[in-house]
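Of the protein chains in this complex, all but one are displayed in their positions.
Chain nomenclature is as follows: A, B and C, assigned in order of appearance, with residue numbering initiated at 1 for each chain independently.
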Amino acid sequence: MKTDPTTAPAVRKVRRAVAELHGELVRNGLVAWTSGNISARVPGTDLMVIKPSGVPYPELTAESMVICDLSGARVGGVLNPSSDTASHAYIYRHMPEVGGVVHTHSRHATAWAARGEPIPCVLTAIADEFGGEIPVGPFAPIGGEEVGRAVVSTLSGHRSPAVLLRAHGVFTVGPTPRAAVQAAVMCEDVACTVGLAALHGRLASLPQDQIDALYRRYQTDYGQR
Amino acid sequence: MKTDPTTAPAVRKVRRAVAELHGELVRNGLVAWTSGNISARVPGTDLMVIKPSGVPYPELTAESMVICDLSGARVGGVLNPSSDTASHAYIYRHMPEVGGVVHTHSRHATAWAARGEPIPCVLTAIADEFGGEIPVGPFAPIGGEEVGRAVVSTLSGHRSPAVLLRAHGVFTVGPTPRAAVQAAVMCEDVACTVGLAALHGRLASLPQDQIDALYRRYQTDYGQR
Amino acid sequence: MKTDPTTAPAVRKVRRAVAELHGELVRNGLVAWTSGNISARVPGTDLMVIKPSGVPYPELTAESMVICDLSGARVGGVLNPSSDTASHAYIYRHMPEVGGVVHTHSRHATAWAARGEPIPCVLTAIADEFGGEIPVGPFAPIGGEEVGRAVVSTLSGHRSPAVLLRAHGVFTVGPTPRAAVQAAVMCEDVACTVGLAALHGRLASLPQDQIDALYRRYQTDYGQR
Partner (left out) sequence: MKTDPTTAPAVRKVRRAVAELHGELVRNGLVAWTSGNISARVPGTDLMVIKPSGVPYPELTAESMVICDLSGARVGGVLNPSSDTASHAYIYRHMPEVGGVVHTHSRHATAWAARGEPIPCVLTAIADEFGGEIPVGPFAPIGGEEVGRAVVSTLSGHRSPAVLLRAHGVFTVGPTPRAAVQAAVMCEDVACTVGLAALHGRLASLPQDQIDALYRRYQTDYGQR
C-alpha cells in the first residue's frame, strides 16, 4: 500500500503556513480583490503549495490551498490552482535555492513595471534588501510558464530577490515563503519612496562599494541568528 | 388577494446582499462619507434594490435598502432612494445582461475622469479585467437618467465593465452586483498604478493581440468554475 | 441660587457629541498626532464646546471637552482649550448660522493651502458640496482670533463651507458640527482627486449654470428629509 504524499504532516504544515502568509499581502496593502498569490516548495519533495485561482483573501484556508507537482499539475486539494502555477513551478525547477515565490500587482512597484524601468539603488534599504537595483524583466503572456522563464532569466545575474515584469507586476523569491513576502513588502515600500523622489528629477545610484558593504552587513549581521 | 412582490424571499435576499456589499466599498477605500452606491436587479423581475440617499455606510442595513421598479419609482422600503436611481434604472432597462451597478468617486479613477482621459490598456490587469482601455463618457447632470444614458452609450462598443464619467466619477456594471464591485475595485487599483506611471511620460498600450489573449484567458480560465 | 449653565443637560449632550465626532477625523485620516480640532455651539446659548489642547485622540472623552463662552474664555471643564479657541469663538460670533467648526491639516487640502491655490470646481462632487471653488484665505498667526477673522472674511461671498488657510490648513463650518466634519472629509477627498488630476495640466471649471444646478439639487433633494 502506497501512502499519499499530499497528506503528509509536512505538506499540511506548508499549506497552513502559505494560507496564513496571504494575510500579510492584505495587511501590507499589496493586493486588490483576488489578485496576487504565494507558493511554497514542500521542503525535500518535488511538491509545491499554491493559492487557488480567484478565491477572495478572507476565504483562504489551509484546506483551500492547492498541492501541485513541479510540472504544475495538481496532485492534491480540490480547487483550481492559481493561473500562475506553471510559472511558479518553472521557478522552483530552475532555482533550487528558492523555497517560496510571491506575485503581486502592488501599485507603486507595478507603476515602475508599467514604465519598464528598474528601481535604482538610491536608498540604503534597497542596497540592504536587494543588493542593487530592482531589475525589470520582459513582458510575458499569462497562463503558461513564460512568466516564470522571464523571472528566472532576469534574476540570474542579480542579487535582487525581486523582479518587475514589464506591463504586469512583481515577482519575488526567497529561501522561505516568508522571505519572499518580505521582499514583496520591501519592494513596494521602496518603489513608493523612490517613485516620489524621482518626481523631482533623476536620482544618483549609491556607489557600488557602499552598496556592497550595506548588502553584506544586512545579509550577515541583521536580525537574530 | 395579491401578494406584495417586494416582500418575496428573493427580494429580501437581494436587499441583504446589497447592504453587505456596500461594506466592500468602504473596506476597499472607494468612498468618502455617504458618496457612492450599489444597486442590484432582482433576478427574474422588473425590480431593483438600491442604497438610500445620503445614509452613512455604517448605518446601512438590509431594511434600509430601497426597492424600485425599473422606471426608478420606489415600490418598497421607507427611505428615499439614491439620487442616482433613475440612472441605475436606465442601465437595467437598456442592458438586460446587467445584474448589478456600482457608482463611486474613487480618487484615482476620478482623477482620470476629471481630465476626461481614458485609462490606457498598459497592464495585464487592465486587459484581464476590462479587455481594453477604460473609456470616458460625457458629462451628464445628476438626478435624472442622463447619467445612465451616458453610461450605456459609452459602454456599448467596449468590453469594459467600467466607465469614467467626465468631471464626475466611475460607474461599473456586472452580471451580479459583486462582479460590478470587483470592477470598481480593480478600476481604482489600475487608475492608481497607471496614474503613477504616467507621471513620468506617456505609456504605450499593449498590442491588441496580447490584450485579446489576456482577456480571453481571464474570462474563461481564471477562478473556480 | 444661580444654576451653573455649563452642567445643563444640553451642554453635556454637546460635549458627548463633539468628543465622538473627533473619532471621524481619525477614521477619515484627516489628522496626525494631536493636530486638528472640532467645536460646537451649544444651541440657544452663548457657549461653545471645544477640544482640549494637545490631547491625543484616543484619550478624548466628553469630560475632557472644554466649555468656553464666545469670547473664547473657559467657563467649564478642567483642561486648557485648543489654541484655536479664540478663532472658533470669532467664527460663532460673526456667523450666527454656524453650529460647528472643524480645523485640520489634512494632507491633500493643506498641499493646496501651501501653494495658496483654491481648489477649482472641476467635479460634480465639488459643485454639490461646496457650490463652487474652495477658496483660499490669507495667512494668519495662530493663537488669537486672526485665523477666525481670515475664515469669516474669506467665506463671505462664497457658498463653500470650507476654506484653505494659506500655509496652514483647512477650516470648515456647518449648521451642525457633523455637517462641518462632512465638509472637512469631502474637502480632503476632492483635494486629493483634483490634485492628482492637476499633475497632468490645468483643468477647466464646470460651467456656472451646471454648478448652480448641481448645488441646488444636492442641497435640496439629496439625503433623507
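Couple of notes before you dig in:
Just so it is clear, contacts are C-beta pairs under 8 Å (C-beta built on N, C-alpha and C of every residue); 3 or more make two chains touch, one makes a residue touch a chain.
Computed from a prediction, not measured in an experiment: that's the story for all the values here.
Judged over the whole assembly, touch between the missing chain and the shown ones holds for A, C.
Within the full complex, the residue among A:7, A:124 or A:153 touching the omitted chain is A:124. In the complete assembly, the contact with the undisplayed chain comes from C:169, out of C:100, C:137 or C:169.
Of the listed positions C:22, C:41, C:88 or C:108, the one in contact with the omitted chain in the full complex is C:108.
Chain C meets the missing chain through residues 32-35, 52-55, 79-80, 83, 105, 107-108, 110-112, 114-115, 117, 139, 141-143, 167-169, 195, 198-199. As for the chain not pictured, it touches chain A at residues 28, 122-125, 128, 182, 185-186, 188-189, 192-194, 196-197, 199-201, 203, 206, 210, 213-214, 217-218, 221-225.
Keep this in mind: only the chains that are shown with their structure count from here on.
Counting only chains that touch, the fewest steps needed to get from chain A to chain C is 2. Chain centroids computed from C-alpha atoms place B closest to the centre of all protein C-alpha atoms shown. Centroids built from CA atoms put chain C at 45 Å from chain A. Separation between the centroids of chain B and chain C, computed from CA atoms only, is 32 Å. Of all residues in chain A, none touches 2 or more other chains.
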